[in-house]
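A single protein chain has been omitted from the complex, and every remaining protein chain is retained in its original position.
And now, chain A:
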Amino acid sequence: MTINVKDLDRDFKYQVMREPGGEYLSRCFACGTCTASCPVREIDERFNPRKIIRMTLLGMKKEVLESEFVWLCTACYMCQERCPQDVMITELMNAIKNVAVKEGFVHPSYTAQVEALKNFSRLYEVGEFENKKRQKIGLPALDTETKKEFVQVIDDYVSGLLKGGEE
């Protein structure tokens, strides 16, 4: 892939660095310890943390945000533990995901999870059926109410983003 300077977005790295977790992006000196430590990279070579960081620093905004790869981080923190420059890579990957969502690129898996949270205040519904099963094996029934607090948080912080990005 040839990189054309005209296609680069020089503000992209600052956009990432403004997100919580993205602060230390510019410390990276591209040693590749992250990539060597990444269990996902061992399975699928297309997921490459060093490459994602390099592309972000260069300003390859579209390529980074449109790729599926940022969503493939399992948040195991191995890269973060071994990074000699304390780039805090796992948190950086999260910051890039947050930017992707703001720009309208959210992975459908998260859309579904947010919807469940809005409906049940939990990822899985606990209703009468689940409570009966729980009580049958000696566990207490749980409160089944959908909490207005959680609906509100999702409305205030998440719903707008999922409708197609900020602005």
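Convention: contacts are C-beta pairs under 8 Å (C-beta built on N, C-alpha and C of every residue); 3 or more make two chains touch, one makes a residue touch a chain; residues count from 1.
Going forward, contacts and distances are computed from a predicted model.
From the set "Cbb3-type cytochrome c oxidase subunit", "Fumarate reductase subunit C", "Cysteine-rich domain-containing protein" or "Monosaccharide ABC transporter ATP-binding protein (CUT2 family)", the protein name that UniProt assigns to the chain left out of the figure is "Cysteine-rich domain-containing protein". Shown as candidates are A:Val16, A:Cys34 or A:Met78; the residue that touches the absent chain is A:Met78.
Hidden from this view is one chain, which touches chain A at 19-21, 39-40, 43-44, 47, 68, 71-78, 80-81, 88, 90, 94-95, 97-98, 101, 106-107, 109-110, 112-114, 117, 121-124, 126, 130, 133-134, 137-140, 142-143, 147-150, 152-154, 156-158, 161-162.
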